[in-house]
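One chain of protein is taken out of this complex; the other chains stay put.
Now for chain A:
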Amino acid sequence: MRPPSPSIPEKEFLFSALKQGLRLDGREFFETRPVTLTFGPELGWVECSLGQTRVLAQVDAKMIKPPPERPFEGVISIHSEISPMASSEFELGRPSEEEVTITRMLDKVIRRSDVVDKESLCILAGQRVWHLRLNVHCLSDSGNLLDCACLAGIVALKHFRRPDVEVIGEEVTVHHPTSRAPIPLSLHHNLYCFTFAFFSDTSIHPVLDPNHLEQRLNGGLISIALNAHRELCVVQKSGGVPLEPADVLRIVNVAVQKAKDLDVIVESRLREDWEGRKVEVR
């Protein structure tokens, strides 16, 4: 059931605090909440939390026959239905506007921006390709589910290792992980998504990584997906409140810096986790 809108005192308090340059949880305007990545026992399982917002992502792969119009590429499918665990305002079977936005953004960030090299997923042209399935489960919605979901998806893809395959002529042999070490996916780049909320009072500057209250009271959201090499992949603005071009450029510059910082964090966490596992003997 949809909860009622925030009360008028809450609204007025938030707006007057923001006008004075203060956020209710004490962060700076362009500061994100702390990112925590927890990896599971299986490869390709990661639980990502951005403050209180939590998302679980898992990747698995199976072999299928490719569609006839694209015989040389693998297939990637993303499943991201939000359950009432994230909040009781989400109902199964009836996607809310936010859920539709997340699904479309995940599709743009992970599939259409060519993060995964699809041709490397081909095993035997026209007959066997890998079908990667990314399952995203939103566990808790405390604002900015979108950024958390995109981050969890990208990190899960980076963490995943697919079984090693040997092709001799027309024969395909899939090696078990215990006989041959599984190999990582071939990724073109790492995309990170940053969401900024802005408000109907245009004297308030946009805030990065809105928490639950800021997201409920926003006048518009702008999400930017980019990689650490300053390449923009997706820019999505929703909500009716107009935004100045100067503000948009400032937001992009902030996002570029944040992407570099986040990339460092993600790589170091992946390295830490890899050292703790015994996947291959060299």
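Here is the rule we use: a contact is a pair of C-beta atoms (placed from the backbone, for glycine too) under 8 Å apart; a residue touches a chain by one contact, two chains touch by 3 or more; residues count from 1.
The criterion applied here is as follows: contacts and distances are computed from a predicted model.
Chemist: Looking only at the UniProt record of the hidden chain, which name from "glutathione transferase", "Tubulin polyglutamylase complex subunit 1", "Exoribonuclease phosphorolytic domain-containing protein" or "Pyrroline-5-carboxylate reductase" is the right one?
Modeler: Missing chain, UniProt protein name: "Exoribonuclease phosphorolytic domain-containing protein".
Chemist: Quick one: which of A:23, A:137 or A:258 touches the chain that's been left out?
Modeler: Touches the omitted chain: A:137.
Chemist: Just one of A:18, A:37 or A:86 touches the chain that is missing; which is it?
Modeler: Touching the chain that is not displayed is residue A:86.
Chemist: Touching the absent chain: which residues on chain A qualify?
Modeler: On the chain A side, contact with the omitted chain comes from 1, 40-42, 52-54, 56, 58, 60, 79, 81, 83-88, 92, 133, 135, 137, 139-142.
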